[in-house]
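For this view, one protein chain was removed and the others were kept in their places.
Then we have subunit A:
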Amino acid sequence: MTAVVGPPTVTTVGPVPAGGPPPGRRRRALRLRAAAGFACGAALLFAVAPLVLSDFRLSLLAKYLCLAMVAVGVGIAWGRGGMLTLGQGVFFGLGGYAMAMHLKLADAGPGAMPDFMQLYGQLDELPVWWRPFASPWFALPATVLLPMAVAFGLGSLVFRRRVRGAYFAILSQALAAAMVILLVGQQGTTGGTNGLTDIQGFFGYDLDDPVNQRMVYFVIAACLLGLLVLARQLIQSRYGELLVAVRDGEERVRFLGYDPASVKLVAYVVAAGMAGLAGALFVPAVGIISPALIGIVPSIEFVIGVAVGGRATLLGPVLGAVAVAWARTALSERFPGTWTYLQGLLFVLVVAFLPGGLASLVALARRRGDDGPPGRFTLWRKRSRTETVA
């Protein structure tokens, strides 16, 4: 056998990596930029919006921000993890109902039944599974932990059986439908189609008071910013890299010694927790939670916002969700009935022509500005399999 020669002599064929500043300085610059962006976002949400918007518009914005929280989770599960979850309404609903149950019980006062139960008159006393929600110490953690627990149970079954792609999407959607049917069917204890309505107070504060509404808005804005920090950390961690690897090559990851099911499970559970928190805050912002707000249609709408904004980015889902929700309000005020079609059209257009969402336009512009080779019209992120030589 011949003596061992050095490493393969690499003929530099591909593009030489961009030189740029050393990694340490680049990382610091990135962190600085992130901090600046965060500060800008905080200033917009906490100073500009309350000054510029009327109380009515501000409460609408509060609602949109709740949807944006769901979108952050969808961005992680779908954008980074490749799980097209069309059933986030389930987790949004679990969080929302947990919060609403507590607030209804608090409205009714100690020992009393919520108004709708008395109205339907089927029950003599509070159902057993309502009772723990009287305590805020149970109800508040439950708004997040309950959806996460359900997602964990569900995900463990589904991912281990290697259900993915369209099958996973359909399954998650069916779950949203099932949840609605369950809620509607149990009118006596869940409020049925009406849901839990007419919520008056929020931990002792009267929700009719505009000042308190404003406080709710601030809580929501703070939570959204918090979730963004969490999401950023997750995306940039080693786990975030691994999640993308699972998205793009699940089998390959398996051969590296990982169990992709647990990798996906974590992202799915985190997304569920975010949806749960969003649902919980949606209740004081809007004063109602009902099956119509958590069923198939809203579940799909969560995804549309994320797709429009750019599912694989951090801010894309947030901006997309807010933009789509805002467009929905603005357009359905003027042209009721046409919004559904517009929304469908928007989704088709984005998926067909801009799979990376609006965020990919920003990335494109930046690349053009920097060093992008002229005359390259890569509007959308290529799911590059082009390099593979047979």
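Quick note on the criterion: a residue touches a chain if its C-beta (ideal position, glycine included) is under 8 Å from a C-beta of that chain, and two chains touch if they have at least 3 such contacts; residues count from 1.
The rule is short, and it goes like this: contacts and distances are computed from a predicted model.
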**Report entry** Which of "Allophanate hydrolase subunit 1", "Sulfurtransferase TusA family protein", "Methylaspartate mutase" or "Urea ABC transporter ATP-binding protein UrtD" matches, in UniProt, the chain that is not displayed
**Finding:** "Urea ABC transporter ATP-binding protein UrtD"
Query raised in the report: Which listed residue, A:Leu242, A:Ala292, A:Ala327 or A:Leu361, touches the chain dropped from view?
Result: A:Leu242
Report summary line: Contact with the hidden chain, among A:Leu256, A:Ala330, A:Val348 or A:Ala365, goes to A:Leu256
**Report entry** Contact footprint on subunit A, counting only the chain that is left out
**Finding:** 1-2, 4-18, 23, 233-234, 236-239, 241-242, 244-245, 248-249, 251-259, 384-385, 387-390
